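== subunit A ==
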Amino acid sequence: MTRAFMKGNHALAEAAIRANMTFFGGYPITPQSEILEYLSDNLPKAGGTFLQAESELAGVNMVYGAAAAGHRAMTSSSGPGFSLLQEGISYIASAELPAVFVDVQRYGSGLGDIFQAQSDYYVATRGGGHGDYRVIAYAPASVQETVDLVGLAFDKAEQYRNPCLILSDASIAQMMEPVVFPEKRKCDPDHEWAVRGKRGGDFKKITSTMYYTENFDQYIHDKYATIQANEQRWESIQAEDAEIVLVAYGISSRICKEAVSTARAEGIRLGLIRPITVWPFPEEAFDGLGKGLRAYLTVELSALPRLRDDVMLATGMKTPVHHFLAGNTVPSSQTIVKQAVALLEK
Partner candidate 1 sequence: MLSVICAGFGGQGVLTAGLVLANVSMAGGQQVTWVPSYGSEMRGGTASCRLRISDSEILNPFFDQADVLIAMNQESVDTMQDMVAKDGTIIVNSTMVDIRTVRDGMRMIDVPATALSSEMGNPRGANIAMLGATIAATALFPVESFADGIDSYFDAKGRNTPLNRACFLDGASAVKGE
Partner candidate 2 sequence: MTKKKKKRIVTQSNNRCKGCRFCEISCPAEAISVSSEVNAKGYNYMEIDHKKCTTCGVCYTVCPDYVFEIIEVA
């Protein structure tokens, strides 16, 4: 397979086409607009429909319609626009439809700014919109992983009939790296649940499945428990014997990985747990770490700790959980090592 050299956003868009996404409706916002730009040209060429929606609200609801009709559909946004998607995501989850969403995280609340950040962690992992639902959220740390996870997200969305999210950030989205794509898939949109006109059969209603699901509370509880049990993904790097285990995802996890190798070369026992799914959070990754473990240190591109809370929950706070917040600046690995050493010296 030949390698292409591509921007994270462009690669993400191409991966969606390869996964047989046939509908995309979205609205421009930095730093994800290249996804729209790429798809406006390449999705129609691949036989799909690209629509620049009048708002994120319209975009996500177009996705709802296309998904209800059985087609693989996606929209993408960032920060303020991602807030607007939440209404539609809640409805899509409620109707138990598959669809894929992208949040290319940018910094700050409100308008904020367009720098890289990881401050949408709560909205990504807690469901974002109203009601009882969860979104399977994948956090890629490279352009290649973005491509791999987009394909997986479409498959898992269909498997569980639930929205999936690609939680990217401005760094991963804007940088270019070599990438290898899978072959284009073919998918049949004529799922038994999809609306396509009753065609002589019974008519179908796509609405909240709550209205016609027996023991709904138990059902929905079990659905998400199953996902939680089966879909945790993570990468663990020299965590088993570490004194300090770093926890980071996305762009900051790459710097942490560098920090681990720098620290190990100096005899400092640093390790890393890198969540690939931020929901379900990879709680299993924290099982059975070595007795020498003294603390966790989350490394987050935000002004307030977010990921830290999930580490606390996953570990029952039996070990201290610290956080290092780098705001909108990608820290150097030396900075991270220093933070870890300071914890050891406490």
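We adopt the following convention: a residue touches a chain if its C-beta (ideal position, glycine included) is under 8 Å from a C-beta of that chain, and two chains touch if they have at least 3 such contacts; residues count from 1.
Picked so that all candidates are chains of the complex that A comes from, given by their letters.
The shown structure was predicted, so the numbers you read here are calculated from the model rather than taken from an experiment.
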item	value
Single touching candidate for subunit A, where 1 or 2 all sit in one complex	1
Touching residues on subunit A, where the partner in the complex is candidate 1	3, 5, 31, 113-115, 170-171, 174-178, 254-255, 257-258, 261, 330, 332-333
